[in-house]
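Accompanying notes for the structure given below.
With one protein chain removed, the remaining protein chains of the complex are shown where they sit.
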Amino acid sequence: MSSHELKTGPLEYRTQQGQMNILGFWIFLGAEIVLFSTLFATYAVLFGRTADAPLPGELFEPGSVLIMTFLLLTSSFTCGIAIHEMRRGSKKGLITWMIITLALGLGFIGLEIEEFIHYAHEGATLQSSAYWSGFFILAGTHGLHVTVGIGWAILLLIQIAKRGLTPVTSRKFFIISLYWHFLDVVWIFLFTSIYLIGMVV
Amino acid sequence: MAEHNKRIPVQHIVGFVLSLVLTLLAAWAALRSDLSTFWIITSIMILAVIQAGIQLFMFMHMTESESHNGHVPWNMMFHGFVLAAIVVAGSLFTMSFGHDHDPQHNGGHEQHQQQEEHSGGH
Partner (left out) sequence: MQLDEFFVTGEPLIYAGMVSIVLVTAAIIFVLTYFKRWGWLWREWLTTVDHKKIGIMYILSALAMLFRGGMDALMMRVQLAFPGMDFLGSQHYNEIFTTHGTVMIIFMAMPFLIGLMNVIVPLQIGARDVAFPALNALSFWSFLFGALLFNISFVIGGSPDAGWTSYTPLAGAAMSPGPGQNFYLMGLQLSGIGTLATGINFMVTIIKMRAPGMKMFQMPIFTWSTLVTAFIIVFAFPILTVALALMTIDRVFGSQFFTLTGEGLPMMWANLFWMWGHPEVYIVILPAFGIFSEVIATFARKQLFGYKAMVWSMILIAGLSFLVWVHHFFTMGAGAFVNSVFSVSTMLIAVPTGVKIFNWLATLYKSKIQFTVANLWALAFIPSFVIGGVTGVMLGMAAADYQFHNSYFLVAHFHYVLIAGTVFACFAGLVYWYPKMFGHKLNERLGKISFWFFLIGFHVCFFPQYFVGLDGMPRRVFSIIPEWMPLNVISTVGAFGMGLGFAIFVYNIYYSYRYSEREKTGDSWDGRTLEWATPTPVPFYNFATVPHVNSHDAFIEMKEKGETTFDEEKVEPIHMPSNTGQPIIMMGIAGIASFGLVFEWMWMAIAGLIGLVVMMGVRSFDYDDGFHVEVDEIKRTERKARGL
């Protein structure tokens, strides 16, 4: 437990504890990849098992899915800018870009909820078939992650407003930025293997 | 990386533009191109992997040396993706029950699907 602090480099890496927390989070992301890949595997194996429910190609709409993708891609970019501002020492820049990120995230969640409601009206629900169970749980788990990320980021914004940029607060923001970018990585695969392939086949 | 102190984050902007372009390319390949289903799936999966790489290398600072964490983040991501490949491809392979005797064609889901529809017996 050394409490020696480095004098240079990004704030979040200056303490041993900061380095360890960030490393631990990378390892956690490794576990998250496996978690999502298990859901992807289940979805892929159950693909086509729609029973009496509508086929995915009948329900998916390229327009709204592309808008969701662009919202999330942009939020990942603005989140990167927020960390860039943090490393320049600008608390105001960090907060501003982070709030933009969260607004984009909220937009994404709103569209996803609307999409789910629409599918349910068309007769595709969690209970209607193995395929739709796989779809809702895979997309829903990602949506839940985004929601948790938004709540978590709000807690961190309160902390940084109170405490300013310290090794601890910048470490926390760096970690949530990793989380946010990671959710974008997952979405890229969701977009490709659920929506694009679902509309092709 | 002396990137931190620059006013304009060039790397982020390049990464953002690239990811937008790649997304549109994937959407075009899937919805508008004349490629066969097999090649559509192959090409858009490759595009997805490239995009994931952009996030990891250009946005997530996976390999920066100031972290003092060496190659471990890279290592975890690499093994995570290897595991993901094992879990997804392995599940598809196993749950096809091997009625598709040629594992080379397991790239797309639809072959499995058709195999199962014909011979799965449900």
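Each chain carries a letter (A and B) given by its place in the written order, and its residues are counted from 1.
We take it that a residue touches a chain if its C-beta (ideal position, glycine included) is under 8 Å from a C-beta of that chain, and two chains touch if they have at least 3 such contacts.
Everything quoted here is computed from the prediction, not taken from an experiment.
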Of B:V17, B:L31, B:I46 or B:V72, the one touching the omitted chain in the full complex: B:V72
Where the unshown chain meets chain B, residue by residue: 69, 72, 76, 79-80, 83, 86-87, 90-91, 93-99, 101, 103, 122
Where the unshown chain meets chain A, residue by residue: 1-3, 16, 19-21, 23-24, 27-28, 30-32, 34-35, 38-39, 41-42, 45-46, 49-51, 126-134, 136-137, 151-152, 155-156, 159, 163, 168, 172
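Criterion: only the chains that are shown with their structure count from here on.
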Distance from the mean Cα position of chain B to that of chain A, given in whole angstrom: 16
Contact footprint of chain B on chain A as seen in their complex: 9-10, 13, 19, 22-23, 26-27, 29-34, 36-38, 40-42, 44-45, 47-48, 62, 66, 69-70, 73-74, 76-77, 79-81, 84, 87-88, 177-178, 181-182, 184-185, 188-189, 191-193, 196-197, 199-201
Footprint of chain A on chain B - complex, ascending: 3-5, 9, 12, 15-16, 19-20, 23, 26-27, 30-31, 37, 40-41, 44-45, 47-48, 51-52, 55-56, 59-60, 62, 66-69, 72-73, 76-77, 79-81, 83-85, 87-88, 90-92, 95, 108-110, 112-113, 116-117
